[in-house]
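Note that one protein chain of the assembly has been removed; the remaining protein chains are unaltered in position.
Labels run A and B following the written order; every chain starts at residue 1.
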Amino acid sequence: MTGIQIAAVACAVPLTETARVQLGHGSGGKMSAALLRDRFLPHFGNPILGELGDGAVVSIGGAEIVVSTDTFVVSPLEFPGGNIGALAVHGTLNDVAMMGATPAYLTAGFVLEEGLSFELLDRVIHTMADAARQAGVPLITGDTKVVERGKADGLYINTTGIGLVDPGFRPGPGRAAPDDVILLSAPIGRHGMAIMAAREGLAFESSIESDTANLSPLVAALRQAAGDAVAVLRDPTRGGLASALNEIAQASRVGMVLEEATLPVPTDVAAACELLGLDPLYVANEGVLVAIVRPARAEAALAALRAHPLGSEAVAIGRVVPTNPGYVVLKTVVGGTRIVDLLPGDQLPRIC
Amino acid sequence: MKYLSEYRDGTVAQGLIARIKQTATRPWTLMEVCGGQTHTIVRQGLDELLGDAIEMIHGPGCPVCVTPLEQIDKALALAARPDVIFTSFGDMLRVPGSECDLLQVRARGGNIRVVYSPLDALELAIRTPDKQVVFFAVGFETTAPANAMAVWRARQLGVSNFSVLVSHVTVPPAMVAILDAPDNRVQGFLAAGHVCSVMGWTEYEPIAARYHVPIVVTGFEPLDILEGMLLAVRQLEEGRHEVENQYARSVRREGTPPAQDLIRKVFRLTDRQWRGIGAIPKSGLTLREEYADFDAELRFGLESLTVEEPAECRAGDVLRGNLKPPQCPAFGTRCTPEHPLGAPMVSSEGACAAYYNYARFRSPAAHEG
Partner (left out) sequence: MCLGIPGRILDIRDDRGLAMGMVDFGGVRREICLAYVANEVVPGDYVVVHVGFAITRVDEAEARRTFEALKEMSQLEELDWMREVAEQSLAAPSSGEAA
């Protein structure tokens, strides 16, 4: 075979274009990327947005600040280990922290569904207040709307975080370079499987809890130990570790090689994934970060992670390489290799 | 996990691979029928590690991939009805029908739910008496006991708003069809371990005898597959052609008789169209007369819906093992998991998807047979 030629092959199924938004567009995989690239960027394009980082860095009146926004639509609203409020605060604090900035302020917008119980709302508010207080980040402005029954899955929350840039600490998705070490701060798969356990039709009993956490103290520890040698920081939320690494590999135009044997997956998470036929690499996390660090400071960075309660199980899971740029390759436990690709949309439970 | 993780031991795997290479005095061609086995092979990179010793041809072991276009279109029609909650295993949601797939029907307002078990679908029917709940009963013999039980239980509990859209296929006729093909290159089979957990392996004995092919009942973990390959290669080297059981911890010769009994009670054999392969006589299961009132096709008047299977697509060649996915002209360009041209690229168990997701940049030349 001399090369792939597009022949006029009559195939069983015609190519289908989708005219509507599908759930897969929100999964953090290829469909999400295409949605952004093809529908939003052409109209909003500007150099800052084009960076496609977790947040944006802007200069106002001589001060460099980070702005990051995120919307939380999780269902069910309450799940083992937390609720939508915890995600809304931690998630945005983490996005600001992944840019290397110290979170300073938060805003929050609420869409409440008619009929939402006040008891539930109170629990969410208390959780948010506690999380913000513990982080030392005040909620400075917000908004509330109410929509008719049936229109908001109970509650949607948008939060925006604002932080101050540290000029000597500017990790970014495009900064990974060959020989950098890929560090993972904690085991993967907890949040996504905690949610899955509560989903009707797929439910199972377990003690898996969401790992939702404010990671900025962990980032501060990394900055202390390794400074500018921390090239990339990313919290692998929707789409899981695989999606995060793929995005970085593409943004930095590098390849990555991971060692399957080093990937930390808690036993019960692994079991739940086996049951449903899901791959932990694509399951969402809310208390994990990936740090890609220059080799000279990698050990120091790993030690700093391990010294912190949120990073006590941190491991090195692989390296950045110059080969196969844009691809994340996994060396399997039996010594083979495979690509860890971006999924098109949501990962679906399977029977085969 | 017990009885799972130990069969992923890297050191033992390396040893087995070396053993296989040592045992094979010439290259042999084997077929694994089951999609789950294909998944392990490509996902762990086993085929790459075996080099020239064994060529694995990936068989039509993905019930999702071989579900006829007709059945998908019937599923789409049902899912679009406002009075229906359409339930299915996750794998089926992205398989393209003539015009779209279940995910797109959901985007247009169809009530579609993924379930883990057919009993969950039945429970849903009991909980929502004002809706019709249809379950897409797809699968090989492994899933037939579950689907049979859902129907039997619905009758026992008097659940009238539950029905099934059946698209079951059975393995032995497909193996025979492959062996009968004039261009067949398969010299030995890894039989599907969980199909055999249910059905036992008596149906494979006449096949091994008649076609002189070793058939090794094999599990799904890397060590299972490697051991299955080793046993098959040993047979070939020694000129034997028997049915052997690698998956002894989960398979007995007689299978699980109570499951076979209920399958026989609820279903009967019928001719089936295998997408990409064509019609294989007596290769499918359909509901018996006594349970016909649970047949969604009859309940909703879909039995006369026929769909022209379009001109032969390369999916057929892939499913029959004549073409490696990377050799298909459309692979990775016009045909990708986001824009699949055929079912083997959609289902995560399909050979095309497995190659695309796990082995895409390996040189196509490495796969030339």
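FYI, a contact is a pair of C-beta atoms (placed from the backbone, for glycine too) under 8 Å apart; a residue touches a chain by one contact, two chains touch by 3 or more.
As the structure is a prediction and not an experimental result, all values here were calculated from the model.
**Student:** Which displayed chains make contact with the chain that has been left out?
**Tutor:** A, B
**Student:** Kindly state which of the options B:45, B:61, B:188 or B:326 is in contact with the chain not pictured.
**Tutor:** Answering carefully, the residue with contact to the hidden chain is B:61.
**Student:** Looking at the full complex, which residue from B:113, B:131, B:153 or B:288 touches the chain that isn't shown here?
**Tutor:** Within the whole complex, the residue contacting the unshown chain is B:153.
**Student:** Going by the contact rule already stated, which one of B:28, B:86 or B:140 would touch the omitted chain in the full complex?
**Tutor:** Only one of B:28, B:86 or B:140 touches the chain omitted from view, namely B:140.
**Student:** What residue numbers in chain B mark contact with the hidden partner chain?
**Tutor:** Touch with the absent chain occurs at residues 1-4, 6-7, 9, 11-16, 18-19, 22, 34-36, 61, 63, 89, 116-120, 139-143, 145-146, 149, 153, 156-157, 192-195, 197-198, 220, 223, 227, 230, 246, 248-252, 255-256, 258-259, 262, 349.
**Student:** By the contact criterion defined above, which parts of chain A meet the unshown chain? Give residue numbers in ascending order.
**Tutor:** Residues in contact with the chain left out: 197, 204-208, 267-268, 270-272, 274-275, 277, 350-352.
Here, only the chains that are shown with their structure count from here on.
**Student:** If we count contacts the way the header does, which residues on chain A are in touch with chain B in the complex?
**Tutor:** Contacts found on chain A: 1, 4-7, 9-13, 15-16, 18, 20-24, 30-31, 34, 200-202, 261, 267, 270-271, 274-277, 324, 327, 332-339, 341, 343-345, 348-352.
**Student:** What does chain B use to touch chain A in their complex?
**Tutor:** 1, 4, 8-10, 13-14, 17, 34-36, 39, 42-46, 48-49, 61-64, 69, 87, 89-91, 93-94, 96-101, 103-104, 106-108, 113-116, 120, 124, 139, 143, 222, 275-276, 309-315, 326-327, 329-343, 347-349, 356-361, 364-365, 368
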